[in-house]
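One structure, pasted below without further comment.
Moving on to subunit A:
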Amino acid sequence: ACGGGGEAAPAGQSGGGGGSDKLTMGFAQVGAESGWRTANTKSIQESASSAGVDLKFSDAQQKQENQIKAIRTYIQQKVDVIAFSPVVETGWDTVLLEAKRANIPVILTDRSVDSTDTTLYKTFLGSDFVAEGKKAGDWLVKDSEGKSEVDVAELQGTTGAAPAIDRKEGFAEAIKAAPQIKVVASQTGDFTRSGGKQVMEAFLKSNPDIDVVYAHNDDMALGAIEAIEAAGKKPGKDIEIISVDAVKDGMTALSEGKINYIVECNPLLGPQLMDLAKKVKAGEEVPQRVVTEETTFTQDEAKKALPDRKY
Partner candidate 1 sequence: MTSANPSSTPAGPAAEPAVEPVVEMHGIHMDFPGVKALDDVSLRLFPGEVHAVMGENGAGKSTLIKVLTGVYRATAGTTTFDGRAVRFAGPGAAQDAGISTVYQEVNLAPNLSVAENILLGREPRRLGTIDGRAMRAAARVHLDRIGLRLDPASTLGEHPIAVQQLVAIARAVAVDAKVLILDEPTSSLDAEEVAELFRIMRVLRDDGVAILFVSHFLEQVYEISDRMTVLRNGRLVGEHRTAELSRLDLLSAMLGRELTTLEEVGRLAEQAAEQAGGTPVLEARGLGRRGALAPFDLKVAAGEVVGLAGLLGSGRTELVRLLFGADRPDSGTLLVNGRPVSLRSPRAPIAAGVAFCSEDRKGEGILADLSIRDNLVLAVQARRGWARPVPRRTKDELVERYMRMLDIRPNDPDALVGNLSGGNQQKVMLARWLATDPSVLILDEPTRGIDVGAKAQIQKVVAELARDGMAVVYISAELEEVTRLSNRVVVLKDRVKIAELTEPSVDDIMHLIAQHDPEPRLEAAS
Partner candidate 2 sequence: MTSPDLPAPVERPAGASLGARVRGSRLVWPALALLLLLVGNTIASPSFLGVRLQDGHLYGSLVDILKNGAPIALIALGMTLVIATRGIDLSVGAVVAIAAAVTCTWIAGSPDPTSASAALTGMAVAIALCLVLGLWNGLLVSVLGIQPIIATLVLMTAGRGIAMLITDGQIITVNNESFSFVGSGFLLFPVAILLALVVFVVVALLSRRTALGLLVESVGINPEASRLAGLRSRTIIWTVYVFSAFCAGLAGLMISANVNAADANNAGLFIEMDAILAVVIGGTSLAGGRYSLVGTLLGALTIQTLTTTVYTVGIAPEVTLVFKAVVVIAVFLLQSARVRAAFARLGRRGGPTRPVPRTAPARPVAARPRPAERVSPS
């Protein structure tokens, strides 16, 4: 086993970072694969600078191994806190163990890890994708009351991506409550507008009687809207649309009545993260799990909320 640790400066209060009391945080972002992710990054960068945190940021270009490498270099650089968004739950034990040995506390954002050893990280700040899917399903169940048959087309996120898997799962669980709701077509649209549009175009031809579209994110919903319009139907009326995220374009469509319901998935984790980091550094106790404040929007709520949306 590694005999390290003995010499590693305790990264506690006094900090090894050259006298200044400024907190240094290493943040390993997954990538910039979507507008959502970009908003997430921005929020973290902005709140770091306003909170006086010295942020070391690295973009892993969608590759987990790069994220691991980045965390390793943060350990080498002896930062005060490491934070990262593990889009995949698995595979973090080794590197987290290294961080632990080097006495660097770790905060998870956005998504948790599946490790049984909960001492590997201090806290987890983020949304619950399964819950998001459930919220979407619950709304549909309520909306479908009294209807005899509701055919749903599902636009899945990138195959294998955690939000895609969980939102599908949560939704499926919720609609069990209403047997008249059936998912008649389900296909990946890769979380993109083009994908959503192409898939929806094909669905409209192979399943002309679709009543509802459930999209795993706003972008695919926006693509689907274009396909529905091109087919001569009215999105939001002839075909109802439910989606997740609540980005600005999505909210606009919602307020225009083209989407019926959006479950928020908030990317603005920055302020909460900086707060937690400071507490961790100060040695304060923090809860193991901090859920992001998230809500849902109906068309009316969207109209009200839209003017102050930040992203």
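By definition in this document, contacts are C-beta pairs under 8 Å (C-beta built on N, C-alpha and C of every residue); 3 or more make two chains touch, one makes a residue touch a chain; residues count from 1.
Picked so that all candidates are chains of the complex that A comes from, given by their letters.
Fair warning: this is a prediction, and the values are worked out from it, not measured in the lab.
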### Query
In the complex, what candidate makes contact with subunit A, out of 1 or 2?
2
### Query
Quick one: in the complex, what on subunit A touches candidate 2?
32-35, 38, 41-42, 156, 159, 185-188, 190-195, 197-199, 201-203, 205-206, 219, 222-223, 226, 230-232, 249
